[in-house]
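Starting off with a structure, shown below.
Heads up, one of the protein chains got dropped from this complex, but the rest are sitting where they should.
Let's look at chain A:
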Amino acid sequence: MAGVIPRRFQGPSLASPSPQTKATSTNIHVHVHIASPLTIIITKKTPKGIITTTRISNDPNKPHDPRAQHGSHTRPTMQELSLFAAVPHSRVPQVLRILSTWTQMKPQPILTHHLIYKPKRPRPPVGTVTNAQEMYHLQLVSTIDDEEEVKKEEDVKHDDYVNRQKWTLRFTDIPEGGRRNVTSRSVMMAEVEEGDVLAFMDALGYVFVSSYLTSGHTLIHNDLTLSLTELLLPPMGTSPHNCDPFPLTKHNRLEPSGTHVLQASVNVAKNSDVDCLTAGSKSLEDFARKVRGIVELEPGDRLGLDTRSKEFAS
């Protein structure tokens, strides 16, 4: 188990070495069953006797779901190399046009929903693991279909939004330290295949912190993924249960001036594969050199990309 999902990825209820664990939250019995090293099934039994199951999986052999989050080839772990640049609002169309010409493809519009979670309580130290107290934020990410298309489906209920979406549980590590030409961090993803994702997060020992939307365009060139996006913040008081993003106009820009972020990234399957890591960062640097004068791509601020949780939710 520990060989597949790193220890810090496990919630408190999964910490026990036993394959079957029972966690109790208020009036709900949650039964966690690890069906295979890559699939976790959670059965929830409420006092009324309703049983729901949640299944999450990061099986790499599963066929690729086109609705899954863009850029997420379902791999248990990946090393993400990236460079970032800020693009002022006025220059966004121009930059997009230049990149589109360069990649010879039309920019693909993308709208993703991110729900941020943090652990409820410190995980009790197990064995002699160092940094046992270190806890990380987790994200639920999902790609939102075009608003028009959603509207076409007439019988869509607004409160059903969370269950309608295809969520991916994502853990992003803090970028590696030291002087580097590109930001390098490991990313782990697991697709939620079925069931109540919010209950699952609760059972995992995580609590909702905030949410945001990223809106923009992506482009692909060979191994390079380019995304030019901006962050949209939902109105105050949004909880996971009422986080339907439509209409989009109710959101505020994180950056009122409309500045977008250009992220150029290359994914490497194994973080021990030095050749691929070198090739990946070289292709990123080559790209940065090509677009110098148009956008200035730089490695991200390590502490700005920190995903560690400083304090626990009460």
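Everything below uses one rule, namely that contacts are C-beta pairs under 8 Å (C-beta built on N, C-alpha and C of every residue); 3 or more make two chains touch, one makes a residue touch a chain; residues count from 1.
Keep in mind that, in the parts below, contacts and distances are computed from a predicted model.
Enquirer: Of the candidate names "CCZ1/INTU/HSP4, first Longin domain", "Ribosome biogenesis protein BOP1 homolog", "Signal recognition particle receptor subunit beta" or "Mediator of RNA polymerase II transcription subunit 17", which one corresponds to the UniProt protein name of the undepicted chain?
Expert: Per the UniProt record, the undisplayed chain of the complex is "Mediator of RNA polymerase II transcription subunit 17".
Enquirer: Looking at A:A86, A:M105 or A:L248, which makes contact with the chain not pictured?
Expert: A:M105
Enquirer: Consider the whole complex, including the chain that is not shown, and state which of A:I98, A:V209 or A:A269 touches that chain.
Expert: Checking the options A:I98, A:V209 or A:A269, the one contacting the hidden chain is A:A269.
Enquirer: Which candidate, A:T225, A:T238 or A:T307, sits in contact with the chain we can't see?
Expert: Reading the full complex, the residue touching the unseen chain is A:T225.
Enquirer: In the whole complex, what residues of chain A lie against the chain that is missing from view?
Expert: Contacting residues on chain A, toward the hidden partner: 70-73, 75, 78, 104-105, 108, 220, 222-225, 266-270, 273, 276, 279-280.
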